[in-house]
Structures are given as C-alpha cells and as structure tokens.
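Just one protein chain is left out here, and the rest sit where they should.
Our next item is chain A:
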Amino acid sequence: MYKNKTYHQLVVHLCLILFCAMCLLPMVLTVSISLTDGSVIQKYGYQLIPSRFSLQAYTYIFMEPSTLLAGYKNSLLIVIVGTLGNLLVTSMVAYSLARRDFQYRGQISFYIFVTMIFSGGTVPLYILIVQYLDWKNMLISLIVPAFAAPFQIFMLRVFFQEIPPALIESAKLDGASDVRTYLSIVLPLSKPALATVALMMTLHYWNETFNAILFIDHTAQYPIQLVLKNITTYIEMVKNGGVDPSGQPVSASDVPSDAMMYAMMVLTSLPVMFLFGFLQKYFVKGLTIGAVKG
C-alpha cells in the first residue's frame, strides 16, 4: 500500500513538472535568444543557453528608444486611467447590486445579464466609436469600452455579499449614507477582491490588441502591443525580403538581428512579468475564493 502511494505521488509530480517546464520554456528561450550574439544564431540556430552572450540587441534598441517609450507611455496611461476608472464604475454598481434592500437590483441585474448573452457585434460598435463618438486615434477608445464588464460586476457582487449586512445596517443607523458605507466599510473590507479584479483589468488593458488595431492609426498613439507587432513585422520583412515595408531596399549592415526581435519581446512583456511576480499570489487566492463562492 505504502509503496503504491509513493509511486502514485511520483507520477503526479512528474506530470506537473513536465507541464510547468512547458509553461516556462518559451519565455526562458525568448530571454536567452535576446541575449545571444547574432553570429551564433546564424551559425547554430536558437540555443537554450547561449554560447556567446551579448547585450548588443538591447543597446541597439536603446539607441533610438522613442517608439518603445511612446508605447510604454500610452499603455501605462491606458492601464492606470482604465483600471482606476473601471474599478470605480464596476465596484459601485456591484455594491448596489449586493445590497438586498436595493429596490431595482433585479431589473439592473437582468439589464446587465442580457448583454452577456446577446450583442450587436463588432461592426456597429466600431461605427459607434469611430463615427458617432469620433474617438478614432484617441486612447479613450481603448479605455471606456472595457468598463463595467458583466463578468467582473457579478464577481465583485459575490464578494460584497460576503460582508455581513449587519455591519452596513448599523452604520446606516448611525447616520452613514450609502456612499459613506461603500467608501468606508465595503471598499476597505474587500481589498483582496478588488486587487484580483484590478489585476484582471490591468492585464486586459496591457495585452489588448484587437481594438488597438481597429481604432489607432497614428504611431504616436500606439499602445505597447502594437509597437511590438509592428516592429517585429518590420524586422521579419527585412530579414526575409531585404526590403522595408515601403519597398526600399535595406543594406545588410542595417539588418537587425533575430536577437533584436526577441529583445523587443522581452521588453514589452517585462512589466507584466513584474506584475506577475508581485501579485500572482493574490490573484490565485482571489480567484480561488471567487470560484468557490460563485
């Protein structure tokens, strides 16, 4: 019996370790290729551990960092304004819906739920934003459409319902208004839940590419994912064809190496990786609670 159990545990851990290695491999590979000397890649292909280190790709990128920095700036703006605004709008409605004495909670819940199962589609939304709101090439077109996502409203509502109603009732007896109870009781008590939802929003805003392609044409307004997409497309075009996108031939000495492409990939995902390092603990915990309660 005992022997059987150790064997069993061994299989479980082996499977998990194998899968975890697969999860890490692409990023490790990306980082190491970005640090590999260009000539080595040409000769031996990609290597897990570079036989000759080089920071050349990074120094090359930072010689002219304006595109990258503009991308960082735009994306940071989107993430900060978007996450704070979205968190406020979403948590306020979620709080109202969590209050059992709110007269219209049934109707409002239904109003939100309908949008979960039926939508007008991409094209009417596109026309609304571009023609009627005139938000083309404005970062707000990437921020506001993500506000008040039904899934996140309902998730926060579940969390808020966990707060003992007696707590809110007694505050109200002491003369606190609904806004007051929201600000000084509900929000402070829901920090883990708010952190989880905030992380989900941040992730969405940082990685969003679909709307960015639709709504942003000006390079100065490019969020980081579009910068990554365009620079890597450019590098590949140059690598494969020897001409830049406008058809101009590029001389061999200007040809950026593979390493540069991978350095770009590392640089654009760096903030996300930091975030992952610091917050994944809360994220996993928050989602676990949410899933059990929901």
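Please note the rule applied: a contact is a pair of C-beta atoms (placed from the backbone, for glycine too) under 8 Å apart; a residue touches a chain by one contact, two chains touch by 3 or more; residues count from 1.
In this text, contacts and distances are computed from a predicted model.
**Student:** Of the candidate names "Hydrogenase accessory protein HypB", "ABC transporter permease subunit", "Multicomponent Na+:H+ antiporter subunit F" or "Homoserine O-succinyltransferase", which one corresponds to the UniProt protein name of the undepicted chain?
**Tutor:** Matching the unshown chain against "Hydrogenase accessory protein HypB", "ABC transporter permease subunit", "Multicomponent Na+:H+ antiporter subunit F" or "Homoserine O-succinyltransferase" yields "ABC transporter permease subunit".
**Student:** Which candidate, A:L76, A:M92 or A:L189, sits in contact with the chain we can't see?
**Tutor:** Counting the whole complex, the residue in contact with the absent chain is A:M92.
**Student:** Given the contact definition stated above, which residue among A:I108, A:M138, A:V158 or A:V238 touches the chain not shown here?
**Tutor:** Of the candidates A:I108, A:M138, A:V158 or A:V238, A:I108 is in touch with the missing chain.
**Student:** What residue numbers in chain A mark contact with the hidden partner chain?
**Tutor:** 8-9, 12-13, 15-16, 19-20, 22-24, 26-27, 29-30, 33, 41, 45-46, 88-90, 92-93, 95-97, 99, 101-104, 108, 111-113, 115, 117-128, 131, 144-145, 147-148, 153, 177-179, 182, 203, 206-207, 209-210, 213-214, 225, 228-229, 232, 258, 261-262, 265, 268-269, 272-273, 275-276, 280-281, 283-284, 287-289, 291-292
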